[in-house]
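Shown here: the complex without one of its protein chains, the others still in place.
Chain naming follows the written order as A, B and C, and within any one chain the residues start at number 1.
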Amino acid sequence: MAEQGVKDTPEQAQFRQQARAWLAENTPGEPPVRMPLTPLEIMTEDQLHYLQAWQKAAYDAGLIGCDYPVEVGGGGRANCQRIANEEMMAAGTPFLPNVIGLGMAAPTVFYHGQEELKRRLLPRLFSGEDIWCQGFSEPGAGSDLANVQTFAERKGDKWVINGHKVWTSLAHFAEWMILLLRTDKSVKHDGLSYFVVPIRPALGKGVTVRPLIKMTGETGFNEVIFEDLEVEDSYRLDELGKGWQVAMTTLLHERGAGDLVTPRSGGMQTRSAHITSARTLVALSRQTWRNGAPACEDPIIRDRMMQQVIREEGMAANQRRSRVTALQDHPMRLALQNKLLMSEIAQDTAAIAMEIEGAAASLYLADDAAPAGGQWPMSYMNSFGFTIAAGTSEVQRNILGERVLGMAKSK
Amino acid sequence: MAEQGVKDTPEQAQFRQQARAWLAENTPGEPPVRMPLTPLEIMTEDQLHYLQAWQKAAYDAGLIGCDYPVEVGGGGRANCQRIANEEMMAAGTPFLPNVIGLGMAAPTVFYHGQEELKRRLLPRLFSGEDIWCQGFSEPGAGSDLANVQTFAERKGDKWVINGHKVWTSLAHFAEWMILLLRTDKSVKHDGLSYFVVPIRPALGKGVTVRPLIKMTGETGFNEVIFEDLEVEDSYRLDELGKGWQVAMTTLLHERGAGDLVTPRSGGMQTRSAHITSARTLVALSRQTWRNGAPACEDPIIRDRMMQQVIREEGMAANQRRSRVTALQDHPMRLALQNKLLMSEIAQDTAAIAMEIEGAAASLYLADDAAPAGGQWPMSYMNSFGFTIAAGTSEVQRNILGERVLGMAKSK
Amino acid sequence: MAQPDDFGFGEEAALLKESARKLFSEHFSAGTLHALVAGDPDPNRAPQVQWDMELWQQMVDLGWTLLAVPEAQGGVGMPLVGVAGLVEEAGRAAFPCPLLSTLSASYILAAAGAGGEAALADIAGGATAALVISNEHGSWTGAETSVSGEGDSLQGTGYFVQDAGKVSHLLVCASAESGPALYWLPVDTDGVTVAQDAIVDLTRDQAHISFDGAAARRVCTDAASALSEAMPAIWTLYAADMVGAGEWQLQTTVEYVNQRQQFDKPLGFFQAVKHPLVNVMVMIDQAKSLVYNAACAVDCEVEKAARYAHMAQASASDMAAFASSRSVQMHGGIGFTWECYVHLFFKRQKHTEMLWGDAVWHRARLAELLIDNAA
Partner (left out) sequence: MAQPDDFGFGEEAALLKESARKLFSEHFSAGTLHALVAGDPDPNRAPQVQWDMELWQQMVDLGWTLLAVPEAQGGVGMPLVGVAGLVEEAGRAAFPCPLLSTLSASYILAAAGAGGEAALADIAGGATAALVISNEHGSWTGAETSVSGEGDSLQGTGYFVQDAGKVSHLLVCASAESGPALYWLPVDTDGVTVAQDAIVDLTRDQAHISFDGAAARRVCTDAASALSEAMPAIWTLYAADMVGAGEWQLQTTVEYVNQRQQFDKPLGFFQAVKHPLVNVMVMIDQAKSLVYNAACAVDCEVEKAARYAHMAQASASDMAAFASSRSVQMHGGIGFTWECYVHLFFKRQKHTEMLWGDAVWHRARLAELLIDNAA
């Protein structure tokens, strides 16, 4: 319920003031079309264009890419992205649609790409004009990322790509893809290389994007099939065979544990995403009847709701503590817990909501009588996306045990 | 709360009647000295002699070793041990002190020992005149039984044993020990051999028994140190290097999954052991104050107690179902769960009892004000003996996953 | 009356269970189910009633709908343990049909005394029935019914009616002059409007049903006691359904993790996968044993039926929740897709888990029996 930053440097303080002033003037009101709950669930062009326009405006105002050098389209500032994020969250702005570009592609291109490539790609990434997607997962790879089979065969100065990627959110809107490929079948980790690939122009010419349907019935992510797609060697990041190391940069930033803070907006999203917070559980329990009384009077429901309130507050307090050096023993210990906590708390919250709803949890979106519009059973199902994608909870626990507690690798 | 057998054969029915008649006459009343909660916690000679006398009487009445051949001191009956056990449990007899002998040593000697050895050892084992103990665990071995290091070196027709065994319950009273030894250091599993060893005569002459103290402060098990103890080769069970296979027979019977039903008495024990059952939780909750009312009115305490009641009833129902072939898919699926369930249910029950007691759970045995005489914190601590010894809960889950669900071995 | 050692689960019961499993495994795989019910993934889709009426007719012809009808009314009068075995298998196949509803109605009618006999004879003659006993909060104690009866005419709306789109008759609990009473009527009676709910579960249909002066036959004037007498059997059967579905979830997930390779090992090698699935198995076994335990009590020791049925339902509900969650998680990304059959059983289990009181509710009732009513 509380989240606050450490004391601002003079540069940060000034920047914060500017940001706040601009946001006071320019934060959009209610969107003209219904917005999805997360950037990964953008389904229509209308939604996309509205959010792209917002990202462009925020970029032009200097709120995105603040800490990157000016030469690659950044703001050239020091530690200001966090300030921008805080102000955007507080202002209740829409979220930034190019979420994979900003969180994963940008730092990877920045640390591993050639100078020319950075200067060309990053400005349009920051502005949201080019949407990015990510091609890591494969039907046969799962949590074992190094098992990537999609193959790139050398052909002069080009590579010919064949294979099958899955869970590629935003691929149907994307201009560019970050792509982990196998360039050598004789070794596992060292046989991987990392590319950026312009997929939009290749649609129907070597690239097929097919929507996958989630267990909720929604679409929102895709499979991408490569058939003899030719890509220039200049789109390779870092050296041949170093794909695994480059991918680690991507994943580190995805987990919020990288050097570069990901631009994050989304106060508006946070407002609507409150649907899945413990506070909303309490509201739900007031409106729901259970054994002849409001569910909020049931001691067991109360206990479960308070558990969730405590876990959420604990997560916020973790973030606050992670900025107080004297209260930490290991630099990554709190940061690496974030994804695990967030996803499991959300899952349990949704499960408790269904318990509160009781028999009415059977009702889905199209039913007028569904409590909260049928969102909770949908949230519960979607929560498994969070505990599976981007490193399952099982993998997260491995990482924590191995990197923080120094235990032997489980694989 | 209910446990019943399948329909008796004519032989079983007749035997049951005899057993019941004898027990009606001969079941002892209140013991003259305070009895321990389990056979493994026998601490004094008084306790031991009383229980040995009972075992001898039961053996003489034909209630122990019923299904073993007459030649080795058994009853020569078919599937009658279960009947005897049911009747002894129902009659509320004392338990049988030679628990390791009956449950582990006897079937192992029977299946793997030479004829002469069986005839010599088993009658005195069944009668309880010879107490047995088990030498499997070592300080460095833990769950990895095949890592046994205690070494037996060949010397003519004898073996010279050096090493260190731990967790040897009853060693301070035992005449005989079943002993897993390394006879070959160059291979792991195939370097093990299995012996029966007369340890009592060797005390102070190659064998040292030292009591270990549990976290509760109680003694009750030991470490046993071998220094140049000489043992004859005729005490070896089965072939050299087959120790692992022989040990599997022991463990299978220990888990209640072997062919030979272990003689079990202990209705009296069951009565006193009720201290750790869910029913006693309810009684405790009636006598304990919590937030200005008896704890039994607290909805969360009620819910937790009912969970334990259900788990206990479920375990009894499992046992009942395990005898109905048409309601099982896999012959070992229920039997292999027993130890895991029993130990974890007992642990959780004791933890809930402490929760019910609240601040008074701080009080221990010597405190007059301690609820239930301070038994619950002691039971909670002792419960870790059950979840650790004889295959930790983690190992039990491996076994279930691998043997019943056919999953790949985790080690 | 003493309980038989083997739950009374004899040869006839074993035969029925075995033949049901065979029938479903031959004619109704999870793939068949998916093709039948999962054609339209749209989360905003309108409610639909999709089932295989031909296969269902075979089951009717086998006499499954009249298993719970007493012999005196032309039924089989099979003990509940046997019926539970059948329902476990139907749950394992998640076969969409009004079997459970019709059996449930039979138990209530049998508990209704002489007034129920004619309706039971209807079922023996091939009728199927749905229960209209819940109000808008999902309560079904009778006293809180949201339907009222005046003479032989019904008014009001009943909620959470299972299989309403598949049955010929309705068994309704409505408040009458002397308290809640039970009524019996064909579903196509004038003044009856069946409004399908848009539900998550694809393997069932659910409706709220409005009565506007619909003519019905009064079956019994003391609905509360008939319901409380019959509910233990109904809870036991819904628990059996969850147990069957849980077995499918376990078996399917174990097959997947044994075959799927990760880090050069089958997934099942990893204890983070193996141990939760062992826990699923342990929970299924507990629930299954308690189902037959409860069924046997209903058959032979009726004064303990309620307590054992609460145990079975509480155990099965917790299991259904956990087995569902793990079935998706352990399938990883693929388990999260519509094309993977796992979601069918996930949704069915979450539906059943909440339907007749969740685990906490059943434990609270059990506590009343064991703590408050005991000495």
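Basically, a residue touches a chain if its C-beta (ideal position, glycine included) is under 8 Å from a C-beta of that chain, and two chains touch if they have at least 3 such contacts.
What you see is a predicted model, and the numbers here were worked out from it, not measured in a lab.
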Touch partners, limited to displayed chains, of the chain removed from view: A, B, C
Listed residues B:44, B:143, B:234 or B:325, member touching the removed chain: B:143
Residue touching the undisplayed chain, where the options are B:196, B:351, B:372 or B:407: B:351
Which residue of A:58, A:106, A:334 or A:351 touches the chain not shown here: A:334
Hidden partner chain, residues of chain C it touches: 270-272, 275
Sites on chain A contacted by the missing partner chain, in the whole complex: 2, 4-7, 282, 285, 296, 299, 302-303, 305-307, 309-311, 313-315, 317-318, 320-321, 323-324, 326-327, 329, 333-334, 337, 340-341, 394, 397-398, 400-402, 404-410
For chain B, the residues touching the chain missing from this view: 137, 139-140, 142-144, 147, 166-167, 212-218, 289-292, 300, 347, 351, 354-355, 357-367, 369-370, 374, 377-378, 380-381, 384-385, 387-389, 392-394, 397-398, 410-411
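As a working rule, only the chains that are shown with their structure count from here on.
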Chain A-chain B separation of Cα centroids, rounded to whole Å: 53
Between chain C and chain B, distance of the C-alpha-averaged centres to the nearest whole Å: 41
Numbers and ranges of chain C residues touching at least 2 other chains: 265, 270, 273, 360, 364
Contacts with 2+ other chains: residues of chain B: 299, 303
